[in-house]
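In this view, the complex is presented without one of its protein chains, the others remaining in place.
And now, chain A:
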Amino acid sequence: MPAGEVILGAAEAPLLATARNGRELVFVGNGGWIAGQGRALEGSVDAALAEVRAAPAETARIDLSGVRSFDTLGAVVLDRLLQALDKDGIRFQIVGLERRFRPLLDDIVKGSHENPPRRHRVNPLLGGIQLIGKTAVATAEDGLALLSFIGAVVSAFLRVLVRPHTFRFISMIYHLERAGLRAVPIVALITFLIGCIIAQQGIFHFRKFGATTYVVDMVGILTLRELGVLIVSIMVAGRSGSAFTAELGSMRMREEVDALRVMGFDPNEVLVLPRLVALIIAVPLLTFIGNMCALFGGGLVVWLYGGISPEIFLNRLKDAIALNTFEVGMIKAPFMAAIIGLIACMEGMRVGGSAESLGAHTTASVVKAIFLVIVVDGLFAMFFAAIDM
């Protein structure tokens, strides 16, 4: 054990002590030069660097015989000191560093000492304007992508029409079960509750005018024309649309889509078309079930809370709605299904290599689908008003 450590190894020995001996700087290192001591070590070295700058020196002696442990961080910090000495033209020598630590220090010293170029930060105001521009361009590109995707799917559809045996019937049935049959319980429950709520609110407020029986008209028209299809579409977008995007997206990430393509299959034909057709069949059926459940829920509340018996409810309902009320809702259903299916599959096919991209596109799929469903519902409302339906 070197004599120095006996003296300096006492309780107060700092990690790095600096002293002057005429024109010579003497650094004495002690203790553990390891990552766990990071802050303290950096502080000691920076203090030593300040000392170096305080007055000129010609040579430096770095005594590291007290250093018990030494890791990459120790080497990096020591390298900082060596570089500073080097820059000031001070000749230095390292003494007492244990032999086993030497290769690590050499490895760090011969490094490039470059700092990685940081991605430069943009001015927030400029960044904001840039963001607006980028979003506008991205939105336009989204629209174009959707158009081109619709084109690709339609052309796949036409090809299948010419050769019907190429249609993936089993795959379509599988998706019909998942997106249709398995969605029945939740769709039935939600629409039932919505029917109940509308009836309850209607009775509560209409009672003031003594117009309780009109609640039946409201429940009938509102659910059949608008709410049934809208609620079902939103449920399907959240439930099946997101699943489609995630499935296709992870297939893209694992190159399964590329594998299909090189085998001579059109992914739109194999993956997209069965899903799309399944949705176009499933959503009208679900809408019908949803409508019935909402009417049932409304009738139940009207009976139990409003005191209108089921017989009166049915008679009143017959007067209030015509077949076209029901048709208006049902006509919209396949269009909503097509929108949800197209958006979901398009977003799935646009997923890139990372898990983050999969998440982003799945979110985008649901948000865009719901947005478009509501917009198209509005357009339909204007259209039906114009043709007096």
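One rule holds in what follows: contacts are C-beta pairs under 8 Å (C-beta built on N, C-alpha and C of every residue); 3 or more make two chains touch, one makes a residue touch a chain; residues count from 1.
As a convention for this text, contacts and distances are computed from a predicted model.
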item: Missing subunit (named according to UniProt) among the choices "Dihydroxyacetone kinase subunit L", "ABC transporter ATP-binding protein", "Na(+)/H(+) antiporter subunit C" or "Cytochrome c-type biogenesis protein CcmF"; value: "ABC transporter ATP-binding protein"
item: Residue, one of A:Leu104, A:Leu146 or A:Leu300, that touches the chain absent here; value: A:Leu104
item: Absent-chain contact - pick from A:Gly36, A:Pro56 or A:Gly133; value: A:Gly36
item: Among A:Leu25, A:Val77 or A:Met251, residue touching the chain not depicted; value: A:Val77
item: Missing-chain contacts mapped onto chain A; value: 11-14, 31-32, 34-40, 42, 71-73, 75-77, 80, 100, 103-104, 107-108, 111-119, 352-356
